[in-house]
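Showing just some of the chains, left in place.
Letters A, B, C and D mark the chains as written, and numbering starts fresh at 1 in each.
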Amino acid sequence: MGKIVLKSVRKAFGEVDVIPGLDLTIEDGEFVVFVGPSGCGKSTLLRLIAGLEDLTSGTMHIDAREVTSAPPAQRGLAMVFQSYALYPHMSVRKNIAFPLKMAGASPEEQEKKVTAAAKVLNLTNYLDRRPGQLSGGQRQRVAIGRAIVREPSAFLFDEPLSNLDAALRVTMRQEITELHQSLKTTMIYVTHDQVEAMTMADKIVVLNAGRIEQVGSPMELYHKPANTFVAGFIGSPKMNLIGGALAAAEGADQIGIRPEHLGIVTEGGWEGTVGLSEHLGSDTFLKVTTGQAGVLTVRAPGEVMLRHGDKVRLAPMPGKLHRFGKDGVAL
Amino acid sequence: MARATTPRRKALTTLAAWTVALIIFFPVLWMILTSFKTEASAVAMPPEFLGASWTLENYAEVWQRSDYPRFFWNSVVISVGSTLLGLGLAIPAAWSMAFVPGRRTKDLLMWMLSTKMMPAVAVMIPIYLLFQWLGIYDSKIGLVIALMLMNLPIIIWMLYTYFKEIPSEILEAARMDGANLWNEVLYVLTPMAVPGIASTLLLNVILAWNEAFWTITLTTTKAAPLSAFIASFSAPQGLFYAKLSAASTMAILPILILGWFSQKQLVRGLTFGAVK
Amino acid sequence: ETEITVATVNNGDMIRMQGLMDDFYAKHPDIKVNWVTLEENVLRQNVTTDIATGGGQYDVLTIGTYEVPIWGKQGWLASLNDLPADYDVDDLLPAMRGGLTVDGNLLASPFYGESSMVMYRTDLMEKAGLTMPEAPTWADIEKAAAAMTDRANDINGICLRGKAGWGENMAFLTAMSNSFGARWFDENWVTQFDQPEWKATLDFYLNLMTQYGPAGASNNGFNENLTLFNQGKCGMWIDATVAASFVTGKDSTVADKVGFALAPDNGLGKRGNWLWAWSLAIPASSQKQDAAKAFINWATNKDYLALVASKEGWANVPPGTRTSLYMNEEYAKVPFAKMTLDSINAADPTNPTVKPVPYVGVQFVAIPEFAGLGTTVGEIFSAALAGQKTADEALAEAQAAVSEEMAAAGYVK
Amino acid sequence: MSTQSTRFAARLMVAPSVLVLLVWMIVPLGLTIWYSFRIFRLLSPERTGWTYRNYTWFFNAPDFWLALVNTLLLVGGVLIITVILGTLIALLIDQPVHGQGALRILVIAPFFVMPPVAASIWENLFMHPQNGLFAALSRGLGYEPILFLEDYPMASVIGIVSWEWLPFATLILLTALQSLSSEQLEAAEMDGAGALNRFRYIILPHMTRAITVVILIQTIFLLGIFGEIFTTTQGGPGSASTTLPYMIFKQAIVAKDIGRAAAGGIIAVILANLVAIVLMRGIGKNLDA
């Protein structure tokens, strides 16, 4: 119902090659997350899939049907826009009901589905407002509501939860995951949130400047990043990369160690001085300047009360080192 | 804006705005006042305000003298008809130019406007002959078509500007929601552009209503609108200001009333709050 | 039932006729009349286009004295020689009939005719210690104007047309020039603006107007001057005879202080008055000749005059067309009746000025080019009145413009 | 959002307008070009033939160049007045005031008046040196009345036409003002921009497209104006207020010389195109973005 295949897809805006050439297969029913730095082309890729932009070259198939130049309405996809794109002249109710109306649903059915969606999204009290009278998070929820009321062959989400508070975000994340589990519909999801990416995805696509750096399951990316870019991008705070002698000793150009894999030890390891320490309650992030390894970020338990200037010794946990070659590729 | 203006400031702007508005409106007001004066009082020097001798005679005479309802009805049909027909053609065209601009779009727009560049008097004979030949001379349908063609570029231009203000993402959202082109234009674009469409509509009804060259050149009796009615009152031998004023007042009154009713639409601003 | 479309100008007499249609319908129940009533310029434009392109929209046209000979020559107008006997063609004033007849065919039936004359303020003349002769000379006029001018009280000695246009200032100036012995063209169509007669005319006119005329006169036409006169701001006004009924009417502040005199002369045997008629004619292309003729007969018949008199009084009868009207004792009581008749009789379209001319027309030249030429010259003279050029410059410009056009149009080889 | 399919649909949707306008342009234009080389006087149908003199007549006419200058003066003058005043008035009546609805109707009312009527109201009831309100005013103040139409004919015509077109500009600009998102103004306010700077840097740029449209549309209309001149100054005194369209009008309507009028029409089209090209060069880029 929703296998999407992109072949040598290229997209340029005038002079600017936003996506220089990309192949990607998304299996039916998969939950795929696109991550990558801001401006790397995630939204653009989503819009290409949606049919809102023309490919500059390349082809695209949905379920073996070529859709390279099919209009959006014929692709049967639903999308949540990064900028919401709500209809300002319609009430929340009408906004959510719009796709149903377009699909020719009866008023009763529309009402039923809208009510259900509103309940899930905590929007019941706002159904008769106009988008202009809603808070940012409320608007985002309306946009999600509009996508989930109908049954598309795939969902496209562009940072749908970025304006929600933590609690609601957790709820929404679970709602979307459940939606995915019950519908088994292909979902493509753009996010900047590590937790979302790691917990929701069947497969994560890491993009960088329009190129795919790695495709894999969350654990693959976490444990076996293909290169330093992915290593640095997946996991927060990001992996410490160490060059020089320490790396050479491991037979690599650079070695990497995640902050959560650095232990505070009393003997051995690398000695250093605490710089910044950030207390999150549950955890404490330390920036430690070491002699051998440069500045390292360490995730320590929340109780650790080390302060600026304190001396510590850090040791990598065994087996958690990543080794990278000259070109940044994992060895 | 969410901040209330202070009453003082509001009073001041009110005063300023009304002063300006009255200055602009004064000639029209003066014309309306004149229409209630006797001819002698209309040209009296110094001008008479309160002391003037007021009368309804001018209206009575104008009403009696010509078949006002017929002219009026022709004006309504011609101006509304041509505007609606024009909108029907222009909305899709403006949609394409605003949301799917190509390299040639601006040239195309300019070209459309350039069809209006030919001075009316210069093409009078060709058009006249054409209308005779097509058998639509002195018919409402003929005038509807002529005025529609005359105003079409203007309608397209105005709609184009208003459509340009609408973020294309909202139309894209509609497309994703399964709306076809028709639904997109009908349910999303048009309602969002209502103030723009309303002012386009009004302005073009007025333009058509006031058109006084072609409407007179291309009609005799059957399709003659109010412009011909006015032409039968202007500049005859004798004093005429009061009667001309009365006739003019009768000609603009309907459109003034239309303006009054449509002003809410005209001035309603939409909040585009739903788009970042 | 036959429907005919009648194009009329929007002046009072025509409007009055539309109010009397019951009488026509009573007599011709099988004819229905559709009116197209328009302002003079617009009307002329519409009917000319129609007739010249064979549009056939109109069955009866209201046309002026200028158009009849020109259109007649093109064969665009149907002959009215076969109107019924009760029409009494011989009753028409000879000057009128002459102007409307081409090659022996009466092509238009006069509905209303006018000439021009002097209207003056009796009270002001009295105050100045002057009397206006019945037939004044231009010198008399100048003297009176000088005497009556009273700038302090905003009274101008004389108001004359200054607005550019062949039917505006040029109608007046051409008629005036006749009394100075000037002409537009000589027998060989050579333009005459470089002749002393024209110089005398223009000098006199400009002098009169700048000294005794109202400010901004270059924009004054018939209506503007009428307003001024009615407000008591003019000592004299030389214009259409029809104005007489307005300046003595209810909208005038000087109604009981107006005297009339013949248009002035210069002792050369011609007076400076014009001759004009609005007449009804039938396009040759009309499919409804019979109905149209029935209508014209009704509208321009003696009976119609009687009808108007019975309904609206003698003062409102369309003047200037029939001898019988002026024989009528009732009508003779109308104050300006005789003066109108005398003025009309004093004009001779076929022999308008002192020297012979190759054209017909008193205040116009009945050739197709005249409307354009007259307007061009009118603009030049109007500029002279506004002080933008001297009389000599104006005449030289007029001479150049007109002779060039005449050459281009093939009149002068 | 331009994709193949939308582009196709877009072509389809402009097609009807383009088609009818094409016919509407080609047929009269073709005929006019044809006539412009013909000897064709309505009242002298017996004289026919080909000629180029219809064109040379215009170029040789003593007032032709003056008429060109006047045409541009009229267009330029009215544009400047209507755009500046229109912007100011739009800003003023966009404010919250009492009786906004009525106010706006009053402001756009001049547009409701038919041009010939408007011209005659101004000529007779206002500018007339004896009967006009202005004259009464200056007399009341102890001055001689100004001879508007005689001494300042072009300025008077420009004034009248500006009054007629001011509502059009105001209305379009007002509608544009209302589509300005209040958040941008708020942001500018936070950035320390005072009212004047907000106008200059936020409001004005936002309105450029609307102003451009006003300029282009009005230019096209104004390039063809002759009725107001005919009613008021008759192009005079002399040819002081003669414009190209008025010259054509005289040839077509007064002299009934269709050939010359057609040639004048072609000249006018060329002039209009030149003006349009200059305008598009100058401000055309405001149309996109």
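Assume contacts are C-beta pairs under 8 Å (C-beta built on N, C-alpha and C of every residue); 3 or more make two chains touch, one makes a residue touch a chain.
Bear in mind that the values here come from a model prediction, so they are computed numbers and not experimental data.
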{"item": "Formula for the entire assembly, written in the chain labels shown", "value": "A x2, B x1, C x1, D x1"}
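Criterion: only the chains that are shown with their structure count from here on.
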{"item": "Labels of chains that are neighbours to chain A and to chain D", "value": "B"}
{"item": "Two chains joined by the most C-beta pairs in contact, as defined above", "value": "B-D"}
{"item": "Farthest chain (mean CA position) relative to chain B", "value": "A"}
{"item": "Centre distance in Å when chain B and chain C are each reduced to the mean of their C-alpha atoms", "value": "39"}
{"item": "Rounded Å distance, chain A centre to chain C centre (Cα mean)", "value": "91"}
{"item": "Touching two or more other chains - residue numbers and ranges from chain D", "value": "1-2, 6, 42, 124, 130-131, 253"}
{"item": "Multi-partner residues of chain B (each touching 2 or more other chains)", "value": "43, 45, 124-125, 129, 169, 172, 231, 234-235, 270, 272-273"}
{"item": "Touch relationships between chains, expressed as pairs", "value": "A-B, A-D, B-C, B-D, C-D"}
{"item": "Interfacial residue positions of chain B with respect to chain C in the complex", "value": "38-40, 43-45, 64-66, 124-125, 128-129, 132, 137-138, 216-217, 220-221, 224, 228, 231-240"}
{"item": "Chain D-touching residues of chain C, taken from the complex the two chains share", "value": "41, 45, 48-49, 52-53, 70-71, 74, 154, 163-166, 168, 214-216, 218-219, 224, 227-228, 231, 233, 368-369, 371-373, 375, 379-380, 382-386, 388-389, 397, 401, 408-410"}
{"item": "Chain C residues touching chain B - in the complex, by the definition given at the top", "value": "5, 7, 9-12, 15, 18-19, 34-42, 45-46, 49, 53, 55, 57-58, 222-223, 226-227, 230-231, 240, 242-243, 246, 250-253"}
